[in-house]
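Just one protein chain is left out here, and the rest sit where they should.
Moving on, here comes subunit A:
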Amino acid sequence: MSDEFIKGLATLCGGLFGWMVFSGWYTTEGFESTQLIAEVPTDPAIYGNIALTLREALFWFAIFGAITFWVLIPAGRQARAALRDRRSSN
């Protein structure tokens, strides 16, 4: 159980960390204006496109990774255990 917790936490922190770095490059207007969540540039070059794609991917990786390890996998285990109990009791 604690294994799943630290995996989820590592996914969340690692993903958001990468997201923060890409956001610092591409979606930050300035130090004293909007940081990290400013407008996405309209016509990025090829590297900008790759970076923005990675930014989105890392964000959803963090969210879905945490949900997977903290909710889905434990729920699946509980469901399987409940199913096994029901089968053995019948």
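In this text, contacts are C-beta pairs under 8 Å (C-beta built on N, C-alpha and C of every residue); 3 or more make two chains touch, one makes a residue touch a chain; residues count from 1.
Methods note: contacts and distances are computed from a predicted model.
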| item | value |
| --- | --- |
| Undepicted complex member, UniProt protein name, chosen from "glycerol-3-phosphate dehydrogenase", "Sugar ABC transporter permease", "tRNA-splicing ligase RtcB" or "Cytochrome b(C-terminal)/b6" | "Cytochrome b(C-terminal)/b6" |
| Residue among A:25, A:47 or A:64 that touches the chain left out of view | A:25 |
| Touch residues of subunit A, complete complex, unshown partner | 3, 20-21, 24-25, 28, 30-32 |
